[in-house]
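Every protein chain except one is present and positioned as in the full complex.
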Amino acid sequence: MLTGQKIEFSYKDNDYNGIFISSDNEKTTIKLDNGYNITVKNEDIKIKNVYGNIQKNKDIQMKNVEKHGKNNVYILTTGGTIGSSIDYETGAVKPVKDISYLYNYVNNIDDYNLFHENMDNILSENVDSKKWINFARKAKEKMDNNSSIIIFHGTDTMQYSAAALSFMFEDQTNPIIFTGSQRSSDRPSSDAFLNIEGSIHFSSMDVGEVCIAMHSDTSDNNISLHRGVRARKMHTSKRDAFRTIDNSEIAIYNNGKIKINAGYKKTGKNNILNDKLNDNISIVYFYPGMREEDFYNMVYNKYAVIIMGTGLGHVSENIIKVIKKLSRDVYFFMASQCIYGGVNLNVYSTGRELLKANVIPLYDMLAETAMVKAMYLSANYSDNFVNLMKTNLRGEINNRILW
Amino acid sequence: MLTGQKIEFSYKDNDYNGIFISSDNEKTTIKLDNGYNITVKNEDIKIKNVYGNIQKNKDIQMKNVEKHGKNNVYILTTGGTIGSSIDYETGAVKPVKDISYLYNYVNNIDDYNLFHENMDNILSENVDSKKWINFARKAKEKMDNNSSIIIFHGTDTMQYSAAALSFMFEDQTNPIIFTGSQRSSDRPSSDAFLNIEGSIHFSSMDVGEVCIAMHSDTSDNNISLHRGVRARKMHTSKRDAFRTIDNSEIAIYNNGKIKINAGYKKTGKNNILNDKLNDNISIVYFYPGMREEDFYNMVYNKYAVIIMGTGLGHVSENIIKVIKKLSRDVYFFMASQCIYGGVNLNVYSTGRELLKANVIPLYDMLAETAMVKAMYLSANYSDNFVNLMKTNLRGEINNRILW
Amino acid sequence: MKIGLEIHFQLKGSKLFCSCDTEGEKTDFVIERKMTPVMSEMGEMDSAVKYEYIRNRKFIYHTSTNSCLVEKDDEPPHNVDYNALKTAIALSMGLHCKIVDYVSFMRKLVIDGSNTSGFQRTGIIGMNGYIKTSKGNVNISTITLEEDAARKIMENEEKAEYSLDRLGIPLIEISTEPDIINQEHALETAKAIGYLVMSMDNFRGEVDSIRQDVNFSMGYGRVEIKGVSKLSFIRDTVNYEINRQESLNEISRILKIKGCEISNFSDITDIFKNTESSMIKKAIKSGKSVFAARITNVNHLMKYNNYHLGKELADVAKNMGIGGMMHSDEFPGYGISDKELNNVYNLLIKGENDGIIIVLTYKNNIDQLLSLLRSRLNKIINMDLAETRAATGNGETRYLRPLPGKERMYPETDVPLFEINGNLLNEAREIIPETMEEVNSKLNNEYKLSNIESDGIINNNLYNTFVKLIKIYNEPRTISRLLLQTIPELNKKYNSKIGNEDIIKILNIAKNAGWDRSNIEKALEIFTVKKININELIKMDELKSLNDDEIKKIIAKLINNNSITEKNIIPSFKKETNSTFNAKKVIEIYKKLKN
Partner (left out) sequence: MKIGLEIHFQLKGSKLFCSCDTEGEKTDFVIERKMTPVMSEMGEMDSAVKYEYIRNRKFIYHTSTNSCLVEKDDEPPHNVDYNALKTAIALSMGLHCKIVDYVSFMRKLVIDGSNTSGFQRTGIIGMNGYIKTSKGNVNISTITLEEDAARKIMENEEKAEYSLDRLGIPLIEISTEPDIINQEHALETAKAIGYLVMSMDNFRGEVDSIRQDVNFSMGYGRVEIKGVSKLSFIRDTVNYEINRQESLNEISRILKIKGCEISNFSDITDIFKNTESSMIKKAIKSGKSVFAARITNVNHLMKYNNYHLGKELADVAKNMGIGGMMHSDEFPGYGISDKELNNVYNLLIKGENDGIIIVLTYKNNIDQLLSLLRSRLNKIINMDLAETRAATGNGETRYLRPLPGKERMYPETDVPLFEINGNLLNEAREIIPETMEEVNSKLNNEYKLSNIESDGIINNNLYNTFVKLIKIYNEPRTISRLLLQTIPELNKKYNSKIGNEDIIKILNIAKNAGWDRSNIEKALEIFTVKKININELIKMDELKSLNDDEIKKIIAKLINNNSITEKNIIPSFKKETNSTFNAKKVIEIYKKLKN
């Protein structure tokens, strides 16, 4: 049987009609006429009749979006919850092909020319440096054509992707805004709609940065514009999962209006893209009792390693010994598993030992951002690698932590 | 020369008196008569005279603490910022030997009999399972003598230690309260004093749990009592670095009074200590682009691994393949790098694949707590390991996340 | 005539997809949400959904002590509650259904804000059962387990406010086939099912815990009437619906012959520039316009005798948030002057048999309204009356929205398939509810209660309580009297509500202290009046039970003074003390002392 075929079957002595959905060795799922799916053991069910014609969902072509606004916005979908929609029969998820429905829900939408392209359909945990390069190149192409960029992206690794593009673009003519959703866009309560509305409005700003736009809180009111290199997903499931760590959001969108909260880099005159990335960088999370050999195994063949140490940036004595042995071949950087606040290796003897072992403290740079930055710098500026790692390039290092 | 010897020396043609502090191949540090230290190059300085008598700091013996209260409190110092004091000359840090000075600063101190013992003098990043066992045995000994326990501990890994003791004690007759400080106790602004005051008051509660007591905010007003298995250091340097994740603190102390905020386990009739721990457990922080071989190297020889996945608990496809290969020999558990919120492997296909690969989701258990729990359960309850990992034993799993 | 019922009832304990309790109180935190209509893959939007979206309301949710991130739609659902599932299976068994092998939950789109997710989770547990009635078996098509919606606190044009306390409470829905033959039969069936339902141990039993929907058909399409709150309204509602459909049938016949069309709406605001009608004045002031359309041949069909076509059309407007549609059968009225009316009629070229409707609304609503009115009028003329209607508070019904299609339903992928294994089936078998007949016979034969008593227990849904209390204090007549008389009287007298748990505690004390019925009643009254801790009761003089020594003392005194026999020892003993005592013990001790 094929998904969508009409069937007649009996289950425990009663006869039913339905549509075949799926089956495996043990069980079969059928949609009944009343819309409900039931799943039953194969031994309990007897298929009596199968109708040949398959009810196939049409793949609807992208509508020709009317262009009436003055601001060009290119929406690139890459997958993730926001860019996908459920198959109402099987429950399977597939990419959204038609975003024209957006028009109905966005304030002042007439100011914008929306374009749309399905770049990819990938769960964000599978995004890697090759994908980042693709996204960046596509963004450059569209910015060169004077469009702002909105990238629909899974929220899981959005902060990594946004940081990657932040570093790769040394200058940019338009904002690049990542957005996503924590509740899928096939449900009426999805946060996607307001996130998109906010992103479209943010896209008309003169922000020459790569940002993340997501809910500010759990209500459908405000959308925050986060600097990509300082944002972090801080909740697994809430709408306001993203937070700017140790700083203010750049801006807040509410009901058609944007309020600026912090300084930002203005758009530049050219799009300068350095699209090389070095994959051989890793993050290691220190924990008490970590064994030397385990740490060694994790890091010995890496170009650079971001250590998420405890507190102000510490690891145990035995690990420092390993670092000392390896630090001629591997660059070690220190971030903190505390997430908030800066590392400081001057305060405790462990920190001073780490400095002696050539570990480089990154102040309040997020570990995830640090990894991406190391991937970028080691591929493009290996001569001045350590120095640039310590230098604030895209707002990834706060000079001052205010709260 | 020895530290503390008086010297006469000349520096760039001028003569000075001072006390010798230290020197290495390049430079010498001297305390001048005006109290200032100066550090100069060896080539610039000429020692003219050294007096034989060393000004040695006496090691003051612990004062006999008067016992006038009705509540016995045993303070165990293990090291860390709180249990140490600076050597006012050299700047070196050594353990506090006399805590009688506490008496001057604690409200209602007459209600308590304070005892004190220097158990250890270790930076908390060097604490490991052997230390945890020592701490627990000592705590049991003192609780058996009807004392509440306060453990002075470095803040860096306090959450791990508190979680370890939480699990090791299946029942306890008294509260065990970890406390520490973010600013060292040798400065007038230290948070230590109020943290200790709060801890002493909390110690008279009927809480049969292992807790952490630290500042609630940056002002010197409130001290929070956190459940050990749900607390996390969320800031590298602030006084209120510790947070109860996804729940309320158990109680708040303010100016002699305690306000209960959440339910807790009451003290029991016996101290039941299971003091075996399995060291072969690790935490792995997933990041996009993580290589199979790196992941393999990190985990192949472990008894169990806590993965800090993205979002609801995800890793990339290639890592799932490695997990599938290894999951007959290694237990894999999933926590989230988001810190807040629960993992849920039912929502996305990646999660469902992980379930198929025998990865066990831990809902909102903190990764750090999960590691310690696995160390405890695998050493004591290996028969029912996975089941107990998923079961709430000490409040480490919230059934409900409220905000 | 075909009637089917859908009976919904709440379970207490834990919510269906999280660990929150079903009971809780309001907290201060409030969240605000919007709902966005989600189109099907065919690019079509459910018209019910469309209505809500046109209203574009905000939804305010008040959190409660029994809500967590799941109710806030800020966390995926947890696994289905085991107890609720067990109850649903047991009930399915009690109604002779086939139990599914796996529960697959579905999402049913709901966009009125009553679900924070925008859908209701629901899954089939049992299919193809039946319930016996005096008119034969009524077949049960499905029994589903679903989550209840949020409780509406208030609503207006701009927003609706809900409390999250009710959202997620387990709800079992029992749907019958349209096998019910008339109003009386519907009532009987509802009662029989209701009895089974109420006898489930974890039936919630609060106000509104049972809600009925009625499916009705007399040949003109299926009408689904939502939310018939009381059993007695089932009859009224069906009667109302029969009258309505018969009347529409007459209208249909007339209009089929004469023809009927709605003209385009004309903006007639200018006519009312200086109107005396306060309603129209107010609307114009708030930026609305006045529109009128002509409907041919409906004069005296809009509202005249048994004809109510006007209401059928007004309901459409009302669902769009457009209140107060006026029509020519009501004119003159609403403060509209004859001159104004003439102007309108002239402008619209109203013929003698034509009707006029006037609405007050914003310009951008009017096209939508016209298309909905035309489609509704068309359906009426063709007597295709299938639709979803709402039961009103007075036994009537009103148009709500088209019948939902199965497109409204798609799989809830966040909740994994749950296999109903042998273990669970066995546990469910333990709690299959008994039918009214079975219970009746037990009360009469096993517990020796009178018919009046057993009817009382059954009708007041007290059988479960009765069985529970009997296990503590094995005096069926005493328990029956407590449940049917003492407690209701006390509750009425002191405006109190004695909980089952309190009764259980008092009966436990009574058993240990050897109290008789009057002691128990005394204890209940003291407890009700003084609101003291139950454990204090036993210390009160009036209720203190005499110990053996005290009993001995009194008996010794009685023996000395009087001619006490085994027969009069108890009344004599009673005169000597205010405290309670165990009569058996008294006799026992009397015998001992006597000898």
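Each chain gets a letter, A, B and C, in the order it is written, and its residues are counted from 1.
As a working rule, a contact is a pair of C-beta atoms (placed from the backbone, for glycine too) under 8 Å apart; a residue touches a chain by one contact, two chains touch by 3 or more.
Please read these numbers as outputs of a predicted model, since none were measured by experiment.
**Student:** So which shown chains sit in contact with the chain we cannot see?
**Tutor:** A, B
**Student:** Which residue among A:Thr267, A:Ser282, A:Asn344 or A:Thr369 touches the omitted chain?
**Tutor:** A:Asn344
**Student:** Which one, B:Thr29, B:Ser224, B:Thr244 or B:Asn398, makes contact with the chain that was left out?
**Tutor:** Answering carefully, the residue with contact to the hidden chain is B:Thr29.
**Student:** Counting contacts across the full complex, list the positions on chain A that touch the omitted chain.
**Tutor:** Residues 312, 341-342, 344, 346-347, 352, 399-403 of chain A touch the chain absent from view.
**Student:** Name every residue on chain B in touch with the hidden partner chain.
**Tutor:** 11-14, 16, 27, 29, 31-41, 44, 57-58, 60, 85-91, 93, 98, 101, 105, 182-183, 185-190, 193-194, 218-221, 236-239
Operating definition for what follows: only the chains that are shown with their structure count from here on.
**Student:** I'd like the most central chain, judged by C-alpha centroids against the all-protein C-alpha centroid.
**Tutor:** A
**Student:** Averaging only over C-alpha atoms, locate the centres of chain A and chain C and give their separation in whole Å.
**Tutor:** 44
**Student:** What is the distance in Å between the mean C-alpha positions of chain B and chain C?
**Tutor:** 54
**Student:** Roughly how many whole angstrom separate the Cα centroids of chain A and chain B?
**Tutor:** Chain centres of chain A and chain B, defined by C-alpha means, are spaced 33 Å apart.
**Student:** Quick one: which residues in chain C touch 2 or more of the other chains?
**Tutor:** 69, 75-76, 413
**Student:** What are the residue numbers in chain B that touch two or more other chains?
**Tutor:** 312, 341-342, 344
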